[in-house]
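Here it is: the structure, laid out below.
One protein chain is absent from this view; the other protein chains keep their places.
Read from first to last, the chains carry the letters A, B and C; within each, the first residue is number 1.
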Amino acid sequence: MNRSTYIVVGVVVVLFLLSWILKAVSLSGEDHRYILHGFLITMSAFLTLAIFSFLYRDNPFYKFAEHLFVGVSAAFWMTQGFWSTIVGNLIPRLSAGFSEFFMVPHQPSPWNIAYWIPVILGILLLMRLSAKYGWLSRWPLALIVGTTAGLNFVRYLRSDFIVQVSSTFVPLLGREPHQWQGGGAFISHLDLSATGQLAALLTNWIIFLGVFCGIVYFFFSKEHTGVFGRASRVGIWVLMITFGASFGYTVMGRISLLVGRVTFLFRDWLELIS
Amino acid sequence: MKNKCLMAVVLLLVGFSGVAAEEEALAGDTLVTDPMLLFPAPVTNLEGRDSDNDHGHSVDLSWELSPDDGAGQRSVMKYDIFRWIPTLMDSADVIRSAIGVALTAREVDEVPGADWNDTLRFLRDVLDTLIVQFPAAHAAYPNDGEWRRVGMVPSGEGCFEHSGPKDRLSSDFLPDYCDFRFRVDAVTSDESIRTSSDVAGPIQCYGQWFNSGRKPVLVGVLVFGFLTILMVSRARKGADLYVRPISGIEAVDDAIGRATEMGRPILYVLGLGTAADVATIASFTILGRVAKRVAEYQTDLIVPTYDPIVMSVAQEVVKSSYLDAGRPEGYNEDTVHFVTQSQFAYVAAVNGIMLRQRPATNIYMGMFHAESLLLAETGVEAGSIQIAGTDQIAQLPFFIVACDYTLIGEELYAASAYLGREPVLLGSLKAQDYAKAAVVMLALLGLAASNFALPWFVNLFHVID
Amino acid sequence: MSVSEKLMRLDRRWVFLLLIVVCVFTFYADFQIPILTEPESEAIYEFIDSLPPGDIVFIAIDYDPNAWAELHPMTFAIAEHCWRKNLRIIFTALSQNGPGMADQAIRDLSDSLKLDRVYNGVEFKGREIVRGVDYTFLGYKPYYALVILGMGQDFRLPFPTDYYGTPLDSLPMMKGVFNYDQVACVVSVSGGTIADAWVSYGQGRFGFPLFFGLTGVMTAQYYPFLGSGQVSGLMGGLLGAAQYEELADNPGRAKEGMRVQLLAHIVIIVFILLGNVGLFVSYRRKLKEGR
Partner (left out) sequence: MKRQLPFVLVFIFGVFMVFQYFAPHEKSERIYEFFLDWIYIIGTFALALGIWSLFRVSVDKIKNHKEAWRYSYVTLAGLYLMIAFGFTQRVGEPWGWYFVWLLLSLVCLGSVMQARAATSTGQKKKYAAAALVALALAVVVALLDDAWAFYFYTAEGLENSMFRVFFDYILIPILATMFSLLAFFIASAAYRSFRARNVLASLLLVAALLVMMRFNPWIPGAEQVARASNWLMNVPNLAAQRAIVVGVGLGMVATALKVVLGIERGYMGKG
């Protein structure tokens, strides 16, 4: 760290203290722990700016915020997991004794014995820390992967596959399904207004062809040449249009997040706007 | 202490029998027979049967509307559904409420003692013994039991589903395998003017072992499973299977080479998925391949992980790749390390790695959410070559914009097969393609069907849950 | 370095700077912008608007505080609309860090309902919003998929008591309300994969009308469900919320936010155009040199 760095750090520290004091003073009216809260608000403002400073370039403040964030969040999730899952979910099922120790209502049931299995598996998982019995940790993995794989197998077959297929059954000849009364009727019913039958049909056709070409693009076991190639080319075009569109669509959400932060800085910290 | 609790329970029993009595007054079948009044015609053909495709505890009732439904003076306003309930079930209810009281008592009890638990255990045993006797009690119809209203439907409706929870502790628990008897009253605007139907029953409810509504899925499972197994076995026999080149994957090897030349590490990000997510599983296979190359070229590999289980699996994978490459000594436990299970803390840390250790190549494969662009843009800033692949459609645009190569959706899964070049994996890829062809075919047929009035075909795909 | 190259190789920090400037500027500038509504959000508005008083709307506040900026406006707009129409609401908060925020939101809402207001020319008298009568807040339970399934059986399975510990049976509005059958529609305002669960575990199994309020990034992903009829209408990001506010004639956070949105978008568009101008010019030069 060279001299300029020290100066910058020094300035920031001074500003921090200044903000703390001012904040505490301004809070001292309404709440009695104003010193603590002054510090906390200043702290979160500091952290916010530290992260933003990353936009300029990597710097000690960002490093500080980053490392703090990692440590705190890791601990947060572990503590949460312990209390909510182990104590909240498992202990009451294991034994009355444990439940009393952890002061959670015991839930007796003939099936409770089954809850020792995850405990054993969990311990097996920890085995991976030992070089000798590490291989035991594969059993719990087997349970997790196996069950989820089985679940995914049917769930996606149903929701992503069958439903989506059946929903491509769109009318391409008439406004409503099941109403093909032959060419004459079709022509006579055709109206050309923007919301009319023709428009609806065109939409359906485009959707259908889009899906078709898209699926063609995802064919792996056939060379993309000739008609097939052209179809897959159209497919990738459709994909690109979609990606462009949803990119543009997302911008808005991201800006709102920024607004949220700026609001915090200006209203809660600097109190420049009400 | 224990006696105290039991006292409380006993008191409760007394109190509740009183309540039960009041209920009777309300519920018992009250046929006012006054010649001056015109009673509506009763409903006919009252039928009940166990509801389909469920776990039991539910009965479907249906009947033909009373002729007076919605007709002038004697108009029927609603139908009351009655079930014959043996008194035994009341005592069960009492026990249940006693259990509830005991539970709350244990909550507020400042010194939690085992005796509350004993009481609860005792009560639960009593409840179980009672529940065991339910079928017998129902069989005893019409002795010691009474008709209770279990539901009502407005006039004009000729069906009712009488269902309860499967939890035997809840008050409206509906036992399986009991001979229920039902009766429907046609009620006029004046509650007291009603006509009862004939009694329907005995009707039992029970759970099914097959949900017939899901046949289409079953067919799908069977067909797809068969297809895969067929293709894999063909591949094992050594049928050569073409897989079109996937640019992103071609690039991986060059990227590793580049990193070696520059003497800079390779960053492999497995994303936010759990070890069971398909994307992550595919990513593991790719990681294995990358790690093998890295081991051969003696380049550094950094794999920060988000999920501890993913971490342990990834360690397995990398370790065995180093073994395959014949450089077990080159493997270091901390190559794959855990960061934190918080999305943005993870991103912050990975961004830090990118800017400080300056990896020559960043590979993102797996499940990504909002962090995708944060990672990719920082990677650009750090001047790394970036290869991404995810099945999260929402994140594809960002990878496509910010990375040099992107595996779109299914390409990620295909990649693992393409890399491994193992016939079995290629075989299953082939199976997927056939399935896709089938999709297109079905879609075309379906279109034809839906346009030329063949609803039965469309209905084949209708999954009832 | 030539002008065209400059245009193409601008340091990205200029973009950042300009964005910040715009963002801050809008806080102080005071101007309004018109909002154009779209059928996706109109679908929701019209459905809710057409419900008779007393019907129950199920609003799932399925997001964490970090999606607050985008999704809160939707929750506010819809809930206020419902209450102004004397509909009753069941809230849940199926997202881990959500409940506290949801609770606060409900309080704020019921305060704002005390005021008399005029929407679309209709005069609405302010009234007291009573817990258990006008709404029930069920709160949070882990494993949302299971919760959604459970509520299909009976709300009392996952939530024997509401968020404040009151047994559901002792809440007036929950009398005779057991599961989705008694609910007019479900609106899931969601910032994550919970939306999927609502489709596959909720609507897929119990077939109620399902509406989504989604963050901008998710929206595109959920259009297929709109097409396949599994979802009956959706609001995408702040714009969706603003449209609802426009429809309900209830300008709030979203319309406020749209001002920043507009300027920020313009900034980005301008930069994109600059880049392409640079590209175009350099092409032209290459062509010239080619000759």
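Note that contacts are C-beta pairs under 8 Å (C-beta built on N, C-alpha and C of every residue); 3 or more make two chains touch, one makes a residue touch a chain.
As the structure is a computational prediction, the values presented were derived from the model and not from experiment.
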{"item": "Shown chains that the omitted chain touches within the full complex", "value": "A, B, C"}
{"item": "Residue, one of B:F160, B:Y268, B:F398 or B:Y418, that touches the chain absent here", "value": "B:F398"}
{"item": "Touch with the omitted chain, as defined above, among B:R83, B:R181 or B:K319", "value": "B:K319"}
{"item": "Residue among B:A291, B:I363, B:A388 or B:A449 touching the omitted chain", "value": "B:A291"}
{"item": "Selected from B:A102, B:L272 or B:L374 as touching the chain missing from the view", "value": "B:L374"}
{"item": "Chain B residues that touch the omitted chain in the full complex", "value": "53-56, 166, 176, 207-211, 214, 217-218, 221, 224-225, 228-229, 232, 274-275, 278, 280-282, 284-285, 287-289, 291-292, 307-309, 311-313, 316-317, 319-321, 324, 333-334, 337-345, 347-348, 352, 356-357, 370, 373-374, 376-378, 380, 391, 393, 396, 398, 400-402, 408-410, 412-414, 416, 420, 424-425, 428-429, 431-432, 435-436, 439"}
{"item": "In chain A, positions touching the absent partner", "value": "36, 40-41, 43-45, 47-48, 51-52, 54-55, 63-83, 85-90, 101-104, 111, 114-115, 117-119, 121-123, 125-126, 128-129, 135, 138-157, 159-161, 164-165, 167-168, 203, 206-211, 213-215, 217-218, 235-251, 254-255, 257-258, 260-261, 264"}
{"item": "Interface with the undisplayed chain - residues on chain C", "value": "8, 10, 12, 15-16, 19, 33-36, 38-39, 65-66, 142-143, 146, 219-221, 223-224, 226-227, 239, 258, 261-262, 264-269, 271-272, 274-276, 279-280"}
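Assume only the chains that are shown with their structure count from here on.
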{"item": "Contact-richer chain pair (by C-beta pairs counted) among A-C and A-B", "value": "A-B"}
{"item": "Averaged-CA centre spacing for the pair chain C and chain B, given as whole angstrom", "value": "25"}
{"item": "Whole-Å separation of chain centres (CA-atom averages), chain A against chain C", "value": "16"}
{"item": "Chain A-chain B separation of Cα centroids, rounded to whole Å", "value": "19"}
{"item": "Contacts with 2+ other chains: residues of chain C", "value": "204, 217, 220-221"}
{"item": "Per-residue overlap in chain B, given as positions that touch at least 2 other chains", "value": "394"}
{"item": "For the chain A and chain C complex, residues of the former touching the latter", "value": "55-56, 84, 155, 158-159, 163-164, 166-167, 207, 242, 245-246, 249-260, 262-263, 266, 273"}
{"item": "Chain A residues touching chain B - in the complex, by the definition given at the top", "value": "51, 54, 58, 62-63, 65-66, 69-74, 76-77, 96, 100, 103, 105-106, 108, 125, 128, 137-138, 141, 144-145, 147-149, 152-154, 157-158, 161-163, 165-166, 168-174, 177-180, 208, 211-212, 215, 218-224, 239-240, 243-244, 246-247, 250"}
{"item": "Complex contact set, residues of chain B against chain C", "value": "165, 167, 170, 370, 381, 393-394, 465"}
